[in-house]
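Dumping the structure here so I can ask a few things about it.
Partial complex: the chains shown occupy the same locations as in the complete assembly.
Order as written gives the chain letters A, B and C; numbering starts at 1 within each chain.
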Amino acid sequence: MDFKPLSGREFPRFSAIKTFFRLPVAEVTQAFDVGIFGVPFDGAVSYRPGARFAPSQVRETSSLGRGFHASRGLQVFDRLKVADLGDCPTVPIDQSQTSQRIEDFTDRLLLANKRFLAVGGDHSITLPLLRSVHRKHGRVNFIHFDAHLDTYPTAWGCEYHHGSFARHAVEEGLVDPHQMIQIGIRGPFVGKDDLDFARQKGIRVFTIDHIRNGSLADFLNGLPEFTGPTYLSFDVDCLDPAYAPGTGTPVPGGLTSYEVQRILRALRVRKLVAGDVVEVSPPYDTSEITSLLAVDVLFEMLCLMSAG
Amino acid sequence: MDFKPLSGREFPRFSAIKTFFRLPVAEVTQAFDVGIFGVPFDGAVSYRPGARFAPSQVRETSSLGRGFHASRGLQVFDRLKVADLGDCPTVPIDQSQTSQRIEDFTDRLLLANKRFLAVGGDHSITLPLLRSVHRKHGRVNFIHFDAHLDTYPTAWGCEYHHGSFARHAVEEGLVDPHQMIQIGIRGPFVGKDDLDFARQKGIRVFTIDHIRNGSLADFLNGLPEFTGPTYLSFDVDCLDPAYAPGTGTPVPGGLTSYEVQRILRALRVRKLVAGDVVEVSPPYDTSEITSLLAVDVLFEMLCLMSAG
Amino acid sequence: MDFKPLSGREFPRFSAIKTFFRLPVAEVTQAFDVGIFGVPFDGAVSYRPGARFAPSQVRETSSLGRGFHASRGLQVFDRLKVADLGDCPTVPIDQSQTSQRIEDFTDRLLLANKRFLAVGGDHSITLPLLRSVHRKHGRVNFIHFDAHLDTYPTAWGCEYHHGSFARHAVEEGLVDPHQMIQIGIRGPFVGKDDLDFARQKGIRVFTIDHIRNGSLADFLNGLPEFTGPTYLSFDVDCLDPAYAPGTGTPVPGGLTSYEVQRILRALRVRKLVAGDVVEVSPPYDTSEITSLLAVDVLFEMLCLMSAG
């Protein structure tokens, strides 16, 4: 199979059954390099739900995606065979069972030596994804875009929720905190100990002030290089609500779409083995601008993957 | 305390901290007759979430409520002392813990010999509410407005979800199926055995065709009388999506707002001990018309309570 | 001038500067029969504002209007010369000054022996309109569509607001309460004395129950005939919120669009001298269905005017 997007100059972009980037649907056994799949689960959110509809909306909006990345000079779909794997099974009302199904689905994919991009769902899905990645690749580097640290403690007596995955990822040894960066952090914080975890573990936290205090170019130059297997998790609430209104816990004062693009283009990642885009909430996504950004981020991650 | 709504002719209806019907907030120990409380939980829905925001939106919309029921000739708040009890504690990501908290909250209320109206939340909240009511009042009569039977089997391996509460309520002996009616039922159905449960248990099912085949007056006259302690559960999807777009699993071909009003006014219930309005989903509730209907239904239930 | 609507088969309906029914704009001195004008004022509403934008939105939506009334067999714009007079001056933040400007504007129009249709604005505009009509025609018959009686007392210390105009119209002797009907009334009521005014004055109140208790045909046949100069005021909240979400104080359980059409077609009015459509609130009018109904009502009133 060809694993090329359906042409928008032959079939209008609003037509056809919606798949990510208008790519073919494939089974794990087929000869693609990267599989994109949805993880429609929002059962771990603390405020606005709706991310369960994100895979469907991102598929729809990805019809506007193209294949050539101008500033990279890269024709992605010539370099990588990419397929839509459909959605991972979930149990909408049970986080624990959902995690198990995500791990099973991803294990099978990694066993077949594929790379993947997952489209959430809320941020709780990243933990089971990382568990699978860890089984395959060992402890990985971790690039985390977010307004929130997601190293928060138990809430309502629940250890696992969409704001605690990063803490568990570190505590379970899935990611290397010394090769972990968090970008776009800006609170709001409950208390001053919110940042203790990152400090103690050696995680580098790039708040919005770090990014904006000097020139963007300076910030980009200061980003570390990631040589080993790396995972990139992108929570759309790293963006300002003006750019990403369609999310569950928006925080004013965030990144712009252009900053996100420039940071993604500046990342030096040798081996991006997997990634995700999470927390797109379609019921709050006026004019689909948030899901359009999610498509952009997926495209940048494919570019990163095609490079190494 | 007076337990009267704030006057709209003194304080504009858009002003003041929002409570149900602009009533005072009270503790369970105070001298009110009926407590209204929210149960902001949508962790058991199968399709569109959002009902977690319903208590807040219904409070807002209930500002438009009044106190005199013209066709009943009844000044409700002269007859009943009604208070807003705030929201029952919930665990947004854990149905089982939420159920326990609902039972605890409601037990305390019933122990104090109060009647109550609960504002969901999804329909899964009715089961713990009924368990409490059963502990207080024994097996109750049950009036159930819904498009769906909610006697469905396990889904995604989960026994408890928002479409199975009515089955559990019967199976646990909380309600008397021979004193149970379901109004507005119209599917869609997965299979022809969907109706078997109701038939076997002796539940009377009034589909939309039953209601519309003759005159409305004839239908109303044929409604049974309920003499013992009775519980009324109102799922807004019994209404047509034109009248109640803001819900999780809308079904075309439903009741009109007027039919609902007439049925509620025609019910002969001696002792309405409790009730609920569920499945209002504000993110989908254009122009707040669904929550406005929920307010109407709450008002009718207060009228029923004031009568006996 | 021709006073015909711009043809939709020559100029697409979404094109051209928006006037009511795509009619020519005229000065009061020109040779038209009926003038339609906007009264963009919502400074007397008690809950949701926005009706100030109604003249503009109704002009936009009236592009979908046509000229032939099928069930009446009537080509309206062959029978009547109708023009758009623009908007009456208003003072958005001063009800009293606005009333004066409305009276001045209307006086000038009536002095020129024109009939008119006013597009509100909130219902407070009807009082100054009636004052002008009274100066020209004396005490008139009054047909009032509404969910509310609008005979309410002072609110927040203000004698004049959008819920008291009907009381003032009677008290000032502008309309004949014995030749006055109120259609669609359903509350909600603050108290049982809400209906006292109508009873004492001899106003016939047709609640939604009156309309629905028998067949629609029977209700229509029972409507009185109006022989003298008559004014028709149409508050869109007489309709159910499903049909008219775009209004300030919606009330569930209202009329359907078809019932409104049938009632308007059944009215026997010899001499409709003026009318208004009020309380369309565009910010709440999803998909413009409320303003589309307003257009329909304006068209029916033009038909009534063309008949006598």
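Here are some notes:
As a working rule, a contact is a pair of C-beta atoms (placed from the backbone, for glycine too) under 8 Å apart; a residue touches a chain by one contact, two chains touch by 3 or more.
Computed from a predicted model, the values in this text were never measured in an experiment.
The complex is a homo-oligomer: every protein chain shares one sequence, and counting across the whole structure file gives 6 copies, of which 3 are shown.
Basically, only the chains that are shown with their structure count from here on.
Taken as a contact graph, the chains are arranged in an open line, each linked only to its neighbours along the path. Our note on geometry: chain A versus chain B, Cα centroid distance of 40 Å, whole angstroms. The distance from the centre of chain A to the centre of chain C, with each centre set as the mean of the Cα atoms, comes to 55 Å. One finds 37 Å separating the Cα centroids of chain B and chain C.
By the touch criterion given at the top, residues 46-48, 152-156, 186-192, 194-195, 207-209, 212-213, 240-242, 245-246, 249-250, 252-254, 284-286 of chain C touch chain B in their complex.
By the touch rule above, chain A contacts chain B in their complex via residues 42-46, 48-50, 52, 90-95, 97, 156-158, 161, 283-284. On chain B, the positions that touch chain C within their shared complex are 8-10, 12-14, 63-71, 73, 75, 216-217, 240, 242-243, 256-258, 261, 286-287, 289, 292-293, 296, 299.
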